[in-house]
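As structure tokens, the structure follows; a few thoughts come after it.
Every protein chain except one is present and positioned as in the full complex.
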Amino acid sequence: MKKPIIAIAGLTACSGCQLTLLNCEEELPEIAQRFIIDYFPLGLTERLITGPIDVAIVEGAVSTPSDLEILMKLRNSSHSLVALGTCALWGGIAAMKNQESRKDLAETVYGSAADGLKTFNPQPLHRFVKIDFAITGCPPETGELLATLAALLRGTFPVFPHYPVCSECRSRENLCLLIERNEMCLGPLIQAGCNARCPAVGIGCEGCRGPVTEANVAAETELLLKKGFPMDEIVSRMQRFYPEWDYEQRS
Amino acid sequence: MSSVLEISPLTRVEGHGRIEVHFAGTKVETVSLSLYESPRFFEALLKGKSYAEVPEIICRVCSLCSTVHRICSLHAIERAMDIQVSEQVRLYRELILYGGHIQSHALHLFCLVLPDCFNVAGLAGLADKAPQELQRWLRIKSAGNLIQETVGGRTIHPVTLIPGGMGKPVAREGLLKLKEALQRVLPETHQAYELFRPFLPNGDKLATPRYLSVRPEGASPFLGDNLTMGNGETIPADSYMNLLCERMSGTGNAKTILVKNQPATVGALARLNLGMPLTPMAAAAFEESRMLLTDADIRANNLAQAVELILTVERSLDIIEILLKADFTREEPARIVPKKGRGSTAVEAPRGLLIHSYSFDGRGICRGADIITPTVINQAAMERDLLALATHMEGADDEALTDALERLVRAYDPCISCAVHVLKI
Amino acid sequence: MRNSRDMTIVPLPATIIGRKALSADTTLYRLALESSEEDGFDFNPGQFVQLSVPSGGEVPISLAGPPRHQNSFELCIRRVGHVTDMLYQLLPPNRVGIRGPFGNGFPFSEWAGRNILLIAGGLGIAPLRSLLYALLMQRGEFGEITFMYGAREPSAILFKEELAELSGRKDMHLFVTVDFTKEESPGGLTCNTGLLPTLLRGVNFSTTDTVAAVCGPPALYKCLLEELQDLGIPAAHIYLSLERRMKCGVGLCCHCAVGDLFCCSDGPVFRYSQLKGISGAI
Partner (left out) sequence: MARNLLKRDSISFFLEILATFGKLHGPILTDDGVLAFRPLGSGNDLLLEYSRTLVPPKKYLLPPRDAVLFFAPDEWYHQLAAAVPETILVGLHPCDLQGIAYLDKVFLGDRIDPLYRARRTALTLIGLSCEPDENCFCGDLSATETHGCDLFMHQSPGGFNLKDNTPKGTAILDRLTPILAEGKSLPAVSRTCDMAAAIQLASVRSETHGESALWDEFAERCLSCGACSLCCPTCYCFDIREYGALDGESTVRLREWDNCLFKDHGEVAGGFNFRKSRQERFQYRYRHKYLGFGPTRGIASCVGCGRCRAVCPVGIDLLELFKERQDEKQP
């Protein structure tokens, strides 16, 4: 079998998605054997993106000219490009206040020195380049990452199911935090695949995996309002990982 | 004739960084270190958020230290709101803190630094050259991850820890499994320490660092209310501002910090030098390498981290024992009535001193946040050492210089994602 | 021990023994079952198999060749997604998995003595090709046989050579049409331009005592069925093969219901009269 040549890079992010790969301790040696890792600054001393690359796996949102440059380079030298994680796919945590002025945010942190910063609103990769596949999650699940790598060995991408966190939550027989404890759980709106990690330990889903294919945003919002949460709290919570919810959407 | 050697991007470190060495002829003129990670303005993101959201957001600053950020932020919030947590919660938080250190140190030592020891470029090289060792060392890392997963519900950005308490405690079987995994890797942590012992530089010594850390209280080496320095000086953590002064660094997006106008060094090496309490095996290892570690320059930090691996695995086992005996059942988190106030706390992160400071309004909405990360504190010392090393090496070829400078940066174990978040003081 | 009613969960291995591109995205596969125990299978035109591509998954595919009892059979497959993409990577003598045949198929033995009109749109030609060969094998038993086939454009016409050959036969009528043309008609094949319903109105064939079998995309059914009835073919004599999402092929997974019928086990071939009252069926 021909070894796929891969590149792994991070843009504006916390490195958690790349760390997810390094957290596959058991599989790492096998991965190192089955793939040619061409570019991976976090784990490999190689500073140049030379290509041709079969698959570039990119973490993080795009928020600086240098991010964009790396992304373009990877896109141009790769056959396929995979968005790894919520930031790359949805914008993620750094994008939560994209509706506010970037300049003001910068000044809050850097004061007058903010002027010198070359940065713009963090955007998901697909705003700039075509993405061929995405693995969601903040951080992504090792299982999904490994399934993707395994599929790459076969020249394809895996098929993940499209249902909300609640589905996995119910099959795990968790207590429903939304119904039984009136907590603001975003499970009904969020793409499953994490096996409902958070509700399983008694914590409401914070929405780290982004919207599920079919999300009844309006109905969930109405439900939360009925439970007494103020709209601004709902919005603040929902925008944590994805700033662009349509609160009228029902399908 | 002037020329520049650019090392960009820095590899096998977290985040985006670059070094430029400027030469006049063969003489080194300046060395600049720039951390050009894109700023995510975390302090600004937190503003206007309810206290309950703060830990969940802030842990995303960095994946390598998400646990300690979360804990530090919980402590600061609870300080601001005047909340005490139960013994059970304290123990679980301490345990997961150790998990975070194991995970982070193991990642640094075995994924980022180890290729240097075997003269290979990265993991694939290691898998080729030392497959068995690699597997063995990675087991230590997975034991750290198992703590995160079992206690925190996830290996990165743990979810169970919330203001005033926690979600579900770990079931007995979970604790027993953890215990088994940790017991299995304890001997291996000692072997890892042996592995890193010979890899200390024996050439020119760099400046002796000015160490800075939390002054441990009780048995936990990473928690305390005061900061301590090499000269014995101690100040309360919440007046950290009197100690640290900030300067905007030249090129990158991070700011650098001076302590009493001088670069300070934080991290495992600082902690060992400042007398943190050790467990038996860790103490023996430290004793054996005392000469190598005492007042050593930062390049001994890798060995210091290896000693801490032993320490944290042992401490974790102690805590698990306590938890097993106590047989806690699930409890409701402390009820929090939001109030206006400010809370500042410090915790020892894997890379060193971490400070979170928040102010809240009467509704518990965050009105100001200040986060000082170890990499920011270390940056000034890093620049100083880079210049010194480059100067020592004048005349060396580019490849050797690049290699040496990168190794030096790696010894600091910088976390650049964290470093670019710092608020004006 | 396997009970005869046991649902086959495990696909039998079949070797790809031939592969022929029919158009840019459609290929004809010839497969041979390996197991001697089964010794080939009988099937009815209109039945389908569940085809497994290891690591890809399983998809329903119509049997496209003549229903002769033998160890090898033909599938005509369009590359549209995950499993079919992976199938396209395989070459003879790679192996795939087969379960089946499933479904009812066309009840053509009941059509003896009648005139028969077959209408295929696009990939719908797959089961109808099988049916046509079955009819021709027993040619004497039926009345007039008319085969109409519509493709999007000349390059999308499947089985060109076969069609050219069939067009020379005196014992059946063949009409081929394309939605639009940019190029010349393909060699040896006379081809009309326009949609199938237009073709239907434009050509001569017997409409009395006629049975129609139709297979194509949903859009085709929408415009064709009324037309056929207008021509005097009763709904009970119009047979169509439906496509639905399927996972098991044997009436368990519940994805393919049409009204209270299962497409996989009650179908995929239905009389139009069965479907008429069912909303969403067509």
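Here are a few things to note about the model shown:
Every chain is named by a letter (A, B and C) in the order it is written, and numbering of its residues begins at 1.
Please note the rule applied: a contact is a pair of C-beta atoms (placed from the backbone, for glycine too) under 8 Å apart; a residue touches a chain by one contact, two chains touch by 3 or more.
Computed from a prediction, not measured in an experiment: that's the story for all the values here.
Taking the complete complex into account, the chain left out of view touches A, B, C.
Residue in contact with the omitted chain (choice from A:36, A:68, A:150 or A:235): A:150. Note on the undisplayed chain: of the listed residues A:45, A:98 or A:174, the one touching it is A:174. Even with one chain removed from view, subunit A keeps its contact list with that chain: residues 1, 27, 30-31, 34, 146-147, 149-151, 153-154, 158-159, 161-164, 166-167, 170-171, 173-176, 178-180, 187-189, 202, 212-216, 219-220, 223, 250-251. Listed here are the subunit B residues that touch the chain not shown: 168, 171, 329-330. Not every partner is drawn; the one left out touches subunit C at residues 2-3, 5-7, 9-11, 13, 52, 54-58, 80-81, 84, 95, 97, 217-218, 243-245, 247-248, 250-255, 257, 259-262, 265-266, 279-280.
Rule of thumb we're sticking to: only the chains that are shown with their structure count from here on.
Separating the centre of subunit A from that of subunit B, both taken as means of CA atoms, is a distance of 24 Å.
Distance between chain centres (mean CA atoms), subunit B to subunit C: 65 Å. Per-chain Cα centroids separate subunit A from subunit C by 42 Å. Those residues of subunit A whose C-beta lies close enough to touch subunit C in the complex are 151, 154-157, 159. Residues of subunit C that touch subunit A in their complex: 55-57, 82, 85-86, 89. Residue ranges of subunit B in contact with subunit A, taken from their complex: 7-16, 36-45, 47-50, 53, 56-57, 60-64, 66, 107, 111-112, 115, 121-124, 126-128, 131, 134-135, 138-139, 141-142, 145, 153-157, 159-160, 162, 167-168, 248, 253, 255, 330, 406, 417, 421-424.
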